[in-house]
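After this line comes chain A, so read on.
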Amino acid sequence: MLNIQNLSKRFGGMDVISGLNLHVKAGRIHSIIGPNGAGKTTLFNLITGLYKPDSGDIRFEQTLLNPLKPHRIAKLGISRNFQNIRLFSHMTVEENLRMGQGTQISFGLSSLIPYLHGNKRQSLEGELERVLDLLCFERKRDLPASQLSYGEQKRLEIGRAVCSGAKLILLDEPAAGLNPEESAQLNEFILTIRDHGVTVLLIEHDMSVVMKISDIVTVINFGQKIAEGTPQDIRHHPAVLEAYLGSEEEEAV
Partner candidate 1 sequence: MEQSIFIFAGINIILALSLYVTMATGQLSLGHGAFMALGAYVSSILTVHFSIPLVLSFLAGAAAAALVGFAIGFPALRIKGIYLAVGTLGFNEMIEVVLRNVDYIGGASGLSGMSGTTLANVAVGTVVVLAAVLYMNRTRLGWAFKAVEQDEVAAQSMGLNVTFFKICAFTISAGIAGIAGAYYAHYMFFIDPQSFGFHTSLLILFYVLIGGYQTPWGAVTGAFLLTLIPEIFRGLEEWRLVVYGIIIVVMMAVRPQGLISEKTVKTIRSRFARKQRQSPSSISSLR
Partner candidate 2 sequence: GSADTKPASAPSANQEKTATAKPIKIGFLVPKTGKGKDYGEKEEIATKIAVDEINAAGGINGSKLELVTEDTAGDNKQAVLLTRKLEKENVVAISGPHFSGEAEVTFPIANELKIPIISYASAKPGISAANRPWAFRNSMTDDKLLSTALPVFAKHYNVKKFAVIYDEKDAVSKSAGVDVLPVAIEKNGFEWVNKSNPLAIKTGDTDYSAIVTKVKGMKPEAIAVSVLYQEGAGLVKELRRQGVNVPIIGTVGIYASAFPKLAGEAAKDIVVGTYWYPEIDRAQAQEFLKKFEPEAVKLTPDASKPDPYAVNAYDNIQIIAKQLKDAGLNGDSDVKKLRETVRSGWEKLKDYEGTQGKMTIDAEGDGVKEVHTVTIKDGNYAPLK
C-alpha cells in the first residue's frame, strides 16, 4: 500500500533519513520504533508532504507522493496526528473532529451552496458521533481544545485523524501522556480501526502498545533501517536491544 524506496533527507548537513526502504502492507498495524532523533517523525513528515525528500520515492497505491502538496496527499487517504499537538485550539472537540473530515467533503466554494452533499453530510454526522463515543468525549464535546489536559488533547488528535476516513493513518506516539489503563484502551481502539480495514503506521515508544498490537515492527536508527520483523523477532534482536530497548528485562507483557 505504501512503498518507500531509497528515501533520504538532510537537515543542515545532517543525514536524518538516509536510503530508507519501507513497505507497508494494507490492513496491517505497522510500527516504527527507534531511538530519539532517529528520524521517525521526519519520515512521517516526508510521507505527508510537509517536508520534501532530497531523494527517493514515496508511493501510495501507485501514486507518487513526492511532488504532491500536503493537502493532496491527505485527500488520497493518508491522515496523521502530530507528535507536538496541533489541534485547532479555539475550536471545540466536536469542531476539531469535524475538521478532520476535510478530506471527505469539499470545504471549498461549493460548500457555499446549501443542501449540496446532503446525504454525505448526514453520514459524516453519524461517523462523528461514533468517534466521539469511542473516545469518550461526549461529555466534553463542546469544550475548546485548549481547555483539555495533555492526554485528552492527544486522544482528540487521534480522533481527528480517524475522522478523515483515511485508508492509511499515521500515528506519532499516540500513547505518550496516557496512563497504562488508557493506553490499553488505545490499543483496543487501534485494533478496532484496523478491523475496519484501515492501515496503521505507528510510531511509539511505549512497548506495551507496540508489542501487543503490531503486525510488523521496523526499527530505525540514524535514518536507516536496522531491523524489521514481528514483535517477537524485534524484542530479542541484539541491535535493537543495544540501541533502543536496553537490556532485556520486564518488558514482557
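The rule is simple: contacts are C-beta pairs under 8 Å (C-beta built on N, C-alpha and C of every residue); 3 or more make two chains touch, one makes a residue touch a chain; residues count from 1.
How were these picked? Simply put, all candidates are chains of the complex that A comes from, given by their letters.
Because the structure is predicted, anything quoted here is derived from the model rather than measured.
One candidate among 1 or 2 touches chain A in this complex; it is 1, while the rest do not. On the chain A side of its complex with candidate 1, the touching residues are 48-50, 69-71, 74-75, 79-80, 82, 86-91, 95, 98-103, 105-109, 111-112, 138, 160, 164.
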